[in-house]
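After this line comes subunit A, so read on.
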Amino acid sequence: DTIKVGYLAALTGDWAAYGQTELNSAKLAVDEINAKGGVLGKKIELVPYDFRTRPEDAVNAFRRMAENDKVVAVIGANGSGINIATAPLSTKYKIPQIGTVSTNLNVTVTPEGKLNPYMFRICFTDPYQGQVIAFFTAKNLKKMKAAVLYDVGSDYSQGLRDFFMQSYKKLGGAIVADQGFRAGTDVDFRAQLTTIRDSKADVLVLPNMGKEMALIMKQARELGMKDIVFIGGDGYGDFMWEIAGPSMEGSYWINHVDPADPAMKPFFDSYKKKYNDECKEFVNGVLAYDSVYWLADAIKRAGKADSTAIRDALEKTKDVKLHHAVMSTDPKTHNPMNKTAVVLMAKNGKAVYYTKIQPK
Partner candidate 1 sequence: MSDILQQQQPLLSVMDLHVSYGAIKAVRGFNLDVYPGEIVCVIGSNGAGKSTLMNAIMGNVKRQGGQVLFEGKPLDGQSFQIVTKGISLAPEGRKVFAPLTVYENLMMGAFPVNDKAKVKKDLEWVYTLFPRLRERMAQYAGTLSGGEQQMLAIGRALMASPRLLLLDEPSLGLAPIIIKDIFRELKRINEEGVTILLVEQNARQALLLSHRGYVMQTGQLVMEGDAKELLHNPDIQAAYLGTGKKTH
Partner candidate 2 sequence: MDTLVQQIINGLSLGSVYALIAVGYSLVYSILLFSNFAHGGFLVIGGYICYYTLAALGNNIWLSGLTAMVGAGVIAILVERLAYKPIRERTNVTLYLLIASMGMSIVIENVFVVTVGGRFRALPPVIPTDPVNFFGLATTSAFDLLSLAMAVLFLTALQLFLSKTKWGLAIRAASYDLRTSGLMGVNVNRLISIVFFVAGFLAAVGGIFLSVRYTLYPQLGFITIKAFVAAVIGGLGSLPGAVLGSLILGLAEMLTAGFISSQMRDLVVFGMLVLTLLWRPSGLLGKQVSEKV
Partner candidate 3 sequence: MNDTVLKLDHVNKYFGGVHAVQDMSFTLEKGELAGLIGPNGAGKTTIFNLITGVYDVDSGGILFGGEDITPYKTYEVVRKGIARTFQNLRLFPRSTVLENVMTACQQHYQYNFFEAATHMGRWKSLEGKIREQSMILLERVGLAELAEQAAGTLPYGHQRRLEIARALSLQPSLLLLDEPAAGMNPDEVQDLNGLITKIHSDFDLTILVIEHHMELVMEICPHIVCMNFGAKIAEGDPDHIQNHPEILKAYLGEEVLEA
């Protein structure tokens, strides 16, 4: 007799790199919890389904988890679009879902401002992150001429760009170049970079996925853009160093997690031990790992493996100590409260802690 938890992971398609790491990390957490006796005396059983990065497939997967596998909660997926599509189902089946890196506001709250009662997230939101990037750029770095290069086809990228630009303008910054590209078929950004070079921007904001950011930085340096400062969001991953190499030096990354945080070390170590591989997509890894812990904590607090009770417990999350942060959930929006953003700086071949930010 186990507690079944569904996991929506992109194991195939464009997000496979992130989805696979998430699932690995979640499994690690489940193993650890089970090794210590599980929750409420029961073992957790993960039911992972792939969704081909397609919402219509994710919807079927969710239904199958709910009806055939009788899961009490679902974790994932690593994309807001998927969670927005599964949100109505979570309400229908009364099964709570925790988004790992689902930063779009509409995951937990509908456009009309209605709360999706069963949707939660462990990450901070796009507006928050956009605000942090703007704040850091304008206040900490004091750079007031920014260029943006974003992925037109990505909801994450477009959202982050919008919110960054809003906040940045409010802080008195000027957007001197706003350029787009499309991931997948576009791998060459020199045209956009040339325009950015000519715009004399002193900072380039990259609200993108890791691979694209790495390629952009590399190509920018190749074009002789020596002085421009790169600032990116939580798409950062250590694998970017392999791609961009020294071009990374001096760039800043807003993140959920400080990888050098001693509290995280055991996770990275056991990940390496179990999978014989570095956890290079660590944002996904850490958030997936902690999502499991968060859920386990909620089940414990609920006192029974009942999905509605778990939902209530999740909603009442207050100062729950996870590995990467102390978690509190805003019952009105189901967003984490006061989650500080970590700023990392790329220095001497790795990303190191730079500062913490919590803009008002």
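The rule is short, and it goes like this: contacts are C-beta pairs under 8 Å (C-beta built on N, C-alpha and C of every residue); 3 or more make two chains touch, one makes a residue touch a chain; residues count from 1.
A word on the picks: all candidates are chains of the complex that A comes from, given by their letters.
Just so we're clear, the structure is a prediction, and the values are computed from it rather than from any experiment.
J.: Counting any copy, say which of 1, 2 or 3 touches subunit A in this complex.
T.: 2
J.: Give the list of subunit A residues in touch with candidate 2 in this complex.
T.: Interface residues on subunit A, with respect to candidate 2: 11-20, 152, 179-182, 184-188, 190-192, 194-195, 198, 210-211, 214-215, 218, 222-224, 239, 242-243, 245, 280-281.
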